[in-house]
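Note that one protein chain is taken out, while the other chains of the complex remain in position.
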Amino acid sequence: MNYDKFLAGRANWIKGSALAEVMKKAAELQSKGKSLISLAAGDPDPNLIPREVLGELAKDVLASVPSSVMYTPANGIPELREEIAEFLKKYEHVEVSPEEIIITVGGTGALDLLGRVLIDPGDVVITENPSYINTILAFEQLGAKVEGVPVDSKGMKPDALQEKIRELKSSGQKIKFIYTIPTGQNPMGVTMSEERRKALLEIASEHDLLIVEDTAYNFMKYEDREIRPLKALDKEGRVIVAGTLSKVLGTGFRIGWVIARGEIRDKVLMEKSPIDFCAPTISQYIALEYLKRGYFKEYHLKKALPGYKEKRDAMINALQEHLPNAEFTKPIAGMFVMLFLPENADGMAFANELMERKGVVVVPGKPFYTDESGRNTIRLNFSRPSKEDIDEGIKRLAELYK
Amino acid sequence: MNYDKFLAGRANWIKGSALAEVMKKAAELQSKGKSLISLAAGDPDPNLIPREVLGELAKDVLASVPSSVMYTPANGIPELREEIAEFLKKYEHVEVSPEEIIITVGGTGALDLLGRVLIDPGDVVITENPSYINTILAFEQLGAKVEGVPVDSKGMKPDALQEKIRELKSSGQKIKFIYTIPTGQNPMGVTMSEERRKALLEIASEHDLLIVEDTAYNFMKYEDREIRPLKALDKEGRVIVAGTLSKVLGTGFRIGWVIARGEIRDKVLMEKSPIDFCAPTISQYIALEYLKRGYFKEYHLKKALPGYKEKRDAMINALQEHLPNAEFTKPIAGMFVMLFLPENADGMAFANELMERKGVVVVPGKPFYTDESGRNTIRLNFSRPSKEDIDEGIKRLAELYK
Amino acid sequence: MNYDKFLAGRANWIKGSALAEVMKKAAELQSKGKSLISLAAGDPDPNLIPREVLGELAKDVLASVPSSVMYTPANGIPELREEIAEFLKKYEHVEVSPEEIIITVGGTGALDLLGRVLIDPGDVVITENPSYINTILAFEQLGAKVEGVPVDSKGMKPDALQEKIRELKSSGQKIKFIYTIPTGQNPMGVTMSEERRKALLEIASEHDLLIVEDTAYNFMKYEDREIRPLKALDKEGRVIVAGTLSKVLGTGFRIGWVIARGEIRDKVLMEKSPIDFCAPTISQYIALEYLKRGYFKEYHLKKALPGYKEKRDAMINALQEHLPNAEFTKPIAGMFVMLFLPENADGMAFANELMERKGVVVVPGKPFYTDESGRNTIRLNFSRPSKEDIDEGIKRLAELYK
Partner (left out) sequence: MNYDKFLAGRANWIKGSALAEVMKKAAELQSKGKSLISLAAGDPDPNLIPREVLGELAKDVLASVPSSVMYTPANGIPELREEIAEFLKKYEHVEVSPEEIIITVGGTGALDLLGRVLIDPGDVVITENPSYINTILAFEQLGAKVEGVPVDSKGMKPDALQEKIRELKSSGQKIKFIYTIPTGQNPMGVTMSEERRKALLEIASEHDLLIVEDTAYNFMKYEDREIRPLKALDKEGRVIVAGTLSKVLGTGFRIGWVIARGEIRDKVLMEKSPIDFCAPTISQYIALEYLKRGYFKEYHLKKALPGYKEKRDAMINALQEHLPNAEFTKPIAGMFVMLFLPENADGMAFANELMERKGVVVVPGKPFYTDESGRNTIRLNFSRPSKEDIDEGIKRLAELYK
């Protein structure tokens, strides 16, 4: 049977991820017994997560709380929303009422819900260039046109943003919102300076645009420096947040949230009810107990973060040692370093060769770019691999590089 | 700040559920200390679910499997897809390859993904009238026009379906697919006869329409009678399945699936990756172990189903005793009985009065109807309440009825 | 061959006009030799149009101007836009630059272009209730949801408008613009008072909504009273105009215009170029010469308008004489009188019976309503029929009415 005639026209906007190819090839090599070092992950380290503790929480809750196997309210367990409100106040300087928080199926679920409520086919969404590939794909599925604004070590460039907005407006393009990952940006690894955060808010205000702030990496900060989210600096209610506990609890629990007010909050909630009912209940309970019992401080801040920091240092050191002349970003937050190959190099080909000849898997940066630039970039993950693998991986990469 | 200007035009298609009002009112009364009997649920009974066993599974997996806190492949853990393929073969006579199974965030997640791949704004979807309110809302969010076909005790009426299709076609309306819940239909509680299932397949074939089969209640069957899913009778590949373990494991785990082939399967998978990554990992592992260890037979078939059957009988008996002249459906599967009040009665008003004066919560059937009919209907749930509550609830209902 | 599978989903939004039935039946009766009096037209009187003069203009232009058979610029012949700018200044108190005028294929073409540039599927458009059926159908084709605001003898009611906006906003509905026919409204025949015009502008300003002003009947005014268009009262640039010469030159020339600025003007022009190139060239030249030579004053104001006024008076007099107790509107502009049958009467059935039994064709008002009201209304046209037919038609109508 030929199914294509049944597909919606808009299904033509659904594109596969260019990364799927890399991952598929890696899986094939591994299935043939090849041992690979992966610097390609987008996950935290399962060994820096207190899995046994989470297991105990799960067991207790399932046994003792009948509703732990049932639907929760569509916006999530009330106590969890209260805990998150307190948590955000304490660790993020963000003051929100629990009613403004909607628990979602991960941070990607939050972004999809927001996209469905905000984006009409044809609408322009401005992002950093490069930006997180899955968000680009998710918004494009909805018919959005994604326009990127260049990034340097201090984040999205305000001047370039102004210029992009002016250019779009002068050609009659309607802009829906600005999507940004200000902290530990994926894939660049850079963190937006507070000055730029303020400039971004001003530009959004000037042009009356919403900002969707993706705080996915806000709990992966390695310096003793206060980094206030846009939401904490926002005086107008212009910032909508897509947040997640994925980097704290693990990506598999699918616990994220939208922070929004008024009509947007109401619409997201109405929209969400019939399509996903609620984020997974057991995950919600685990998150609730984790936060309530102070495990964020006990396990994440005290134990996990130092571990990630060591790995970050290991990667920077390895790059400086093995590739003294190469350009790369030096993250103070997040899970990624962006490496720039020489200008005319092809990151796709390099990644392929690196996998085949050196057994090291990395992610080419190109698919994260919203235009034809970025061909010479490589995204390196340091959160998932061991320090040893980081060192060995970079060493091998450097061999090929030369 | 005024957010409505930022909303997408299509956000106007998002409507709140009329049931939310009923539930909100019930919650208010309860918060004032009023004790209520609820015959309004859409859940299985958490006490017929082996929660302690599930808790042990969760604990073991989290402690011993590092990947249990990480993303799984977008279509789900391979072993789980294999288990489900075997499970469907054994218990449903459905032969599918694990590659045709995509694990989703519950059955509603499966339907949303299918809707997004199949429905263009304006497309007509045919359903039973009445049909599951959340599916109607989910498809309407996508811009679908839902057209219902009357149901009797044997399910959707083939003649009425033919007539509906003819009528729609003659006015130039494009039909996208037929959505049906053939077994234990929500809210009617009826199960489609095999004769009708075959007629439905023939009609779909004649008009070259897809069928989306919602098998949500396929594991809630109370008679020793073989009920073959449409998918098992489908020789053309015309049936797409949205399935779930929600009635077996509990609704909170958010484990469902799409069964589809070819372009539809591929598109659902491509679409899904950037927006929900994967169904919750811990839920997938619990489902995997539950099926692998034979708990479906041990716990669900042997212990839970007899319990639900007793409750079903309790409700039928109570209705026959207290409302000897009333018309209601007699389910052989599912979780609901549809009660028909006298023709000119208003089910909404009745449900309100029943809650306020008698402390019994029921769901008016009207919001499940795709047209202006069904005003006099009441949906009664027997899966969640105790036998005692069922009896007492129906008794009180009968008092008001008279 | 079965074509419905090739149709777009959005083609399901295209609906036939309920008036088509009436007209078809009239045509059938006429083809059987039945003589009918029509009070159903939507046209001016071809005998009040200086057709011979227009014919001479056409002949001269075609013979002497080679470009009269070629495309014009997409926004129309520059001289024509200049003439219209002057014309609007002189007769409408509207000051616009020729660059803000885009010549379109009639007023309906202007509305369609505006709809395509402004309406996303799902968007709400507010209109008078009732409003012009073809505009409602045109906007619904584009996926708009049309919400009507009641009208009385002074036009759209400001209080009801405020309430409607509040109600829509409170349920999270996004409103795109307000469409109004302030002068000689079709089908009501009423003209909005200046007080209400100002109130409408204020409400639009308060909620930051555009107004699309349909000035189709602005050159059909029968009292010596200044009626300033919304555009003339608009200080913010909030009013977009859809205008036409159809009531002056005849509906068949298909000469209309959009008046808009900035991005909207630019987009309409860009959109228009590849889909209709230009309004018909010969019609543009006829319009140009007609205006340039002062024929608007000479023929329309001095000869046609007095003729229409006589007919208007004939209709009002006939209604007062034959239906002394009936309620109907008393137009100071436009081409229509709305007659209200007794509240429980069915205008559709009445119109049918009137045609069959009395040989008089009228248009039931119901299809012009945006909700279920207006069942008892009848739209009567006085511009097209002769005074004798008006009198005789109303007499027969009165016979049936009683």
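Letters A, B and C mark the chains in the order given here, with residues in each chain numbered from 1 onward.
Methods note: a residue touches a chain if its C-beta (ideal position, glycine included) is under 8 Å from a C-beta of that chain, and two chains touch if they have at least 3 such contacts.
Since the model is a prediction, treat every value here as computed from it, not as a measurement.
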| item | value |
| --- | --- |
| Among A:Pro73, A:Pro98 or A:Pro121, the residue in touch with the chain that has been omitted | A:Pro121 |
| Residue in contact with the excluded chain [from C:Lys34, C:Lys90, C:Arg166 or C:Arg261] | C:Arg261 |
| Which of A:Pro130, A:Gly143 or A:Gly374 contacts the chain that the document leaves out | A:Gly143 |
| Touching residues (missing chain, whole complex) on subunit B | 5, 8-9, 120-122, 169, 172, 263, 266-267, 270 |
| Residues belonging to subunit C that touch the chain removed from view | 1-4, 6-11, 14-17, 20, 42-43, 46-47, 49, 51-52, 54-56, 58-63, 66-72, 105-106, 108-109, 111-112, 116-120, 123, 133-135, 137-138, 141, 176-177, 210, 236-238, 249-254, 261-264, 267, 270-271, 273-283, 286 |
| Positions on subunit A where the hidden chain makes contact | 4-5, 7-14, 119-124, 143, 145, 169, 172-176, 208 |
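Throughout what follows, only the chains that are shown with their structure count from here on.
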| item | value |
| --- | --- |
| Subunit B against subunit A, contact positions shared by both copies (same if over half, else different) | same |
| Of all other chains, the one whose Cα centre sits farthest from subunit B | C |
| Euclidean distance of C-alpha centroids - subunit A vs subunit C, Å | 53 |
| Distance between the centres, which are taken as Cα means, of subunit C and subunit B, whole angstrom | 49 |
| Geometric centre distance via CA averages, subunit B-subunit A, whole Å | 33 |
| Residues of subunit A whose C-beta touches two or more other chains | 8-9, 120, 263, 267, 270 |
